[in-house]
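Before any comments, here is the structure.
Left out: one protein chain. Kept in place: all the others.
Letters A, B and C mark the chains as written, and numbering starts fresh at 1 in each.
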Amino acid sequence: MKHYVEDLKWEKGMSVNKLVEEMGGLGFQSVHLNKAKDVIIKMKKNGAKIYFTFTSNMVTSGLRGLFAQLIKLNLVDVVVTTVGGIEEDIMRAQGEKFLVGSFKADDFGLHEKGFNRVGNLLIKNESYEKFETNMKQMLKKVYDKKKRVSVSELLKELGSQLKDENSILYQAHKNNIPIFCPAITDGAFGFHLYLFQQDHKDFIVDVVQDFFNLICTTDQDELKGLIALGGGVSKHHAILGALINGGLDYAVYLTTSHSSSGSMSGATTKEAKSWGKIKDDASASTLIGEVTITFPLIIFSVLDQLAEEGLIKNE
Amino acid sequence: MKHYVEDLKWEKGMSVNKLVEEMGGLGFQSVHLNKAKDVIIKMKKNGAKIYFTFTSNMVTSGLRGLFAQLIKLNLVDVVVTTVGGIEEDIMRAQGEKFLVGSFKADDFGLHEKGFNRVGNLLIKNESYEKFETNMKQMLKKVYDKKKRVSVSELLKELGSQLKDENSILYQAHKNNIPIFCPAITDGAFGFHLYLFQQDHKDFIVDVVQDFFNLICTTDQDELKGLIALGGGVSKHHAILGALINGGLDYAVYLTTSHSSSGSMSGATTKEAKSWGKIKDDASASTLIGEVTITFPLIIFSVLDQLAEEGLIKNE
Amino acid sequence: MKHYVEDLKWEKGMSVNKLVEEMGGLGFQSVHLNKAKDVIIKMKKNGAKIYFTFTSNMVTSGLRGLFAQLIKLNLVDVVVTTVGGIEEDIMRAQGEKFLVGSFKADDFGLHEKGFNRVGNLLIKNESYEKFETNMKQMLKKVYDKKKRVSVSELLKELGSQLKDENSILYQAHKNNIPIFCPAITDGAFGFHLYLFQQDHKDFIVDVVQDFFNLICTTDQDELKGLIALGGGVSKHHAILGALINGGLDYAVYLTTSHSSSGSMSGATTKEAKSWGKIKDDASASTLIGEVTITFPLIIFSVLDQLAEEGLIKNE
Partner (left out) sequence: MKHYVEDLKWEKGMSVNKLVEEMGGLGFQSVHLNKAKDVIIKMKKNGAKIYFTFTSNMVTSGLRGLFAQLIKLNLVDVVVTTVGGIEEDIMRAQGEKFLVGSFKADDFGLHEKGFNRVGNLLIKNESYEKFETNMKQMLKKVYDKKKRVSVSELLKELGSQLKDENSILYQAHKNNIPIFCPAITDGAFGFHLYLFQQDHKDFIVDVVQDFFNLICTTDQDELKGLIALGGGVSKHHAILGALINGGLDYAVYLTTSHSSSGSMSGATTKEAKSWGKIKDDASASTLIGEVTITFPLIIFSVLDQLAEEGLIKNE
């Protein structure tokens, strides 16, 4: 199914959707980007359950609003992420703001001024301090309902305590989409859980139970798709959950990592086929590129096309 | 001049220009992409002479039409590239077509079928054979006019023999924009030049003369800008030409390479300041990402905004 | 403290240690590699507690034996890793073997033959099946001792059931070095824990308790160092543990990721300073490169020099 390279030309006011279409006629990563859009549309139209994974830095980056919107629009069915993203979603929902700074910042200077750097973004110490105060109260409310909670139950409860349309946890709660976070203690949140447990010894966060919850989100007979932004445990965990239920039918991996070091972050959809992680006849696309650029392009095009066909609400 | 991260949200039918604007409120490479657009608009509005460099694979990719269009719209003033791009521009102008294939193709099989692979693109042997036949005649016409030519003169003459609106050489000839190619023999073209010289011993391609031509394209008193796609000799050559005339005032580098290996391809606009390659008060942006995705985004946004303000013809 | 570049020359039979010394006189990543060695020697000589983190693919790669050896030689004090590495260490300790294959393998074919690919390495389905059978019995023994275990306790118990000098878990148990694994359910191991819990409802893996254990491994007054191979949760978790105890005094990061996407895997020792993760006067080195090449070079040189000075046992 080869096609010819087509010369790209600018036209005034071109839409994102049109540009992504045109990228289908270009070489290198552009054609992968276009294919990623096709695979997502196909998984949606065919009624697949869709796993959606991202790393915490992407929440910090400002893609958070878009992630919340995708949940609201029912584009995705299961979310897997890391705890940093949970923390920063809650901070933002409680009014904290992050700054766009520079990769080349003077880090000693930042530290003295109470700023913490994530790439070219800055988070104030103050934001972490408020987060600590808030967490105590939020955890107390969860504990009062239930002493032994799985991670996804815990996150659902926290989501119910937020009120921000742009919050991932809020929308996931409201739309009944589970959020999994296999390394729930790997952040400030872990520290607060520990402090809380010191005073409430019978408080148990049951990660093993959540494995059961994960594999209950889909079953063998359903079509299953994955949109993985970045790598790490969130990507791996969704793949694992799907594998136990027979593997993925569709997969889109967006990553800056390459396969040459054997890492999960760089593992391709091709490699996944050897594991039965992706079925042999799967539609799959791996796109190398930074997610704050590639993902908006792809998903805006997907949403435009689904809205065009009345398959998703116009926002 | 820090600003806050803004949550991105999808809106139906959003234009490329609007999305690029929104990227200014995101972290990581998105904000660099937005800044690259600003720097290009600034160089254009302030009347800088603009160097534009790209590598040959980008011509193959289908960006060729866009490059030709930028020349036609007078967005750029000086072009520097590698000889593969010249060859493929001529092939395409003479009706040859390239195929979009796969990075994972069976290369032995391709070779047997007469296909040559460049990433996920395919060029037929046949295209190279026709190119050879054509080159003989084209070089003869140049030779009949002049025996000792500089590279940029040679490319101008070849451009005059083409008739394709989407051709870089054609538009450069028509709009009087010089194309420099410091490694002119590094391709099939080099072989054809050699064969031609066998029969015409007094035919001389004068690369040293072209250095003079390069430094004559700008002068000390002019503002100078650079848009460099990828690295290698084309990027380096433009920087060198500008350096001799006092250095760059504006620079945008788009590349997939990182600075960690000390290569020219990964060298940043920051490093360039130590050389006086970019003036201390320069506006500069380095964006890590694949050019077939990042460049259309940036330049479509630039052209939309310039067209809005009547600074460029609507196409 | 700048020094001159020195021309490298081959000498017959040169030792790894000598080559690493010579790399101190080269540019780009070589000088970082040499500095990484110096930082590790410094942390060891000054009596710092050393956190050591790696990702599971590195265990698969065959570095496992070296990691076990470093624990045996008391070079490191705290280990943090991901669950895939735990699984593969146990499999290998129980006699399973992995194959070196190819990145370009036919993945459909591998799947049919019962092989799972990790980069250019292959693991048989059979190995996973035996692992499942073994895990049941191993978990039963742990459960018979204790119903509510933290992850590090669990791993210590499992280590006590192995008998392989080259096993990470075995050596950690024997030498009383804790292993942390914040995402313990993110692998086949998670599935086996879940199956076991189905039959033993009072079996609890307490991840929150393990956060306490992590922060008890060091204290505010001790010097603290980190050797992080790759990124992800293992790197982040060690940094977090150290941060709560006042931050790191020494840090060496070896990674294939770059900082441009804002990921934890690519985060540099420079960025860590803004967080107080690394103290302002810290000795730190970030080296870009694949760990199966860079880490043996560095650590062989470190061990040679420490052995030379009688600071470590000759093996």
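We take it that a contact is a pair of C-beta atoms (placed from the backbone, for glycine too) under 8 Å apart; a residue touches a chain by one contact, two chains touch by 3 or more.
No experiment lies behind these values; they were computed from the predicted model shown.
Residue B:S61 is the one among B:N17, B:S30, B:S61 or B:S127 that touches the chain missing from this view. Across C:L121, C:L158 or C:A272, the residue that sits in touch with the chain not pictured is C:L121.
Looking at B:V5, B:V205 or B:V302, the residue that reaches the missing chain in the full complex is B:V205.
Within the full complex, the residue among B:P182, B:G225 or B:P296 touching the omitted chain is B:P182. In the complete complex, the hidden chain is touched by one of A:Q29, A:T81, A:S152 or A:N166, namely A:Q29.
The chain not shown here touches subunit C at positions 2-17, 19, 22-23, 25-31, 33, 57, 60-66, 68-69, 92, 97-101, 104, 118-122, 166, 270, 288-290, 292-294, 296-297, 299-300, 303-304, 307, 314-315. In the full complex, the hidden chain is touched by subunit A at residues 27-29, 104, 258, 260-262, 288. Across the interface with the omitted chain, subunit B contributes residues 55-57, 60-61, 82, 84, 103, 105, 107-108, 110-111, 115-122, 182-187, 190-191, 193-194, 197-198, 203-212, 215, 230-233, 236-237, 240, 244, 256-267, 270-276, 280, 290-291.
In this text, only the chains that are shown with their structure count from here on.
The angle of the rotation carrying subunit B onto subunit C, fitted on C-alpha atoms and rounded to the nearest 5, is 180°.
Within subunit B, contacts with two or more other chains are made by residues 27-29, 104, 288.
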